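Left out: one protein chain. Kept in place: all the others.
Now for subunit A:
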Amino acid sequence: MSKDHDDYDYLFKVVLIGDSGVGKSNLLSRFTRNEFCSESKSTIGVEFATRCIEVCLEGKTVKAQIWDTAGQERYRAITSAYYRGAVGALLVYDITKSESYDNVQKWLKELRDHADSNIVITLVGNKTDLKHLRSVQAESAAEFSSIEGLSFVETSACESTNVDVAFKKNLTDVYHIISKKSCSSAEVDDKNGGAGIIEVKAISESSKKNPSKCCNV
């Protein structure tokens, strides 16, 4: 575990958003602690967890700092403050609840209004274990995702299906963008005050002289 905490190449801030009750907190607990609770407490404001994973063949380790947000509309003013500096977002809906899928548009708008413009978004259809209750078809969500330029994964936090895939997909996509950018220019490192991308061991000088406050190393 100590390796998990201290030894990583990048620190990415990721937000989990979506309607209330779609399973955001359980996706997070499944991913970070391999735990699931069918009736987990409602999230008040934001909650937080981290996990380190390897993102690509080069063996780079990314520490994901994941902020799980409350789904209720009332909390949006508070939760949207946490979008700032996030490099990835998992936008979750419940495949058994079509309203939660209909609201994906609203959530995308939220992200466009409050998050960085280059944020990597993964659309996640959760609760695939409830096959008999499905009301959102995977095909239509996949089609929507390709139009909007999002990646798309269906998961079941309950059965632990595709949860790691969803997070890894998002983090890998972020990593590719970052590594591509840091090759071409150092402009991505020009950040301060809680920016989510922290290149811990990168050669780039600017990230070292101006480490973000969430950088632990």
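Following the convention adopted for this analysis, a residue touches a chain if its C-beta (ideal position, glycine included) is under 8 Å from a C-beta of that chain, and two chains touch if they have at least 3 such contacts; residues count from 1.
In this section, contacts and distances are computed from a predicted model.
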Next on the checklist: I want to check something: the complex is missing a chain, and I'd like its UniProt protein name from "Trafficking protein particle complex subunit 3", "Uridine kinase", "S-adenosyl-L-methionine-dependent methyltransferase" or "Rab-GAP TBC domain-containing protein".
Outcome noted: "Rab-GAP TBC domain-containing protein"
Next on the checklist: Please output the residues of subunit A touching the missing chain, sorted low to high.
Outcome noted: 5, 20-21, 39-50, 65, 70, 72-75, 77-78, 194, 212-214, 216
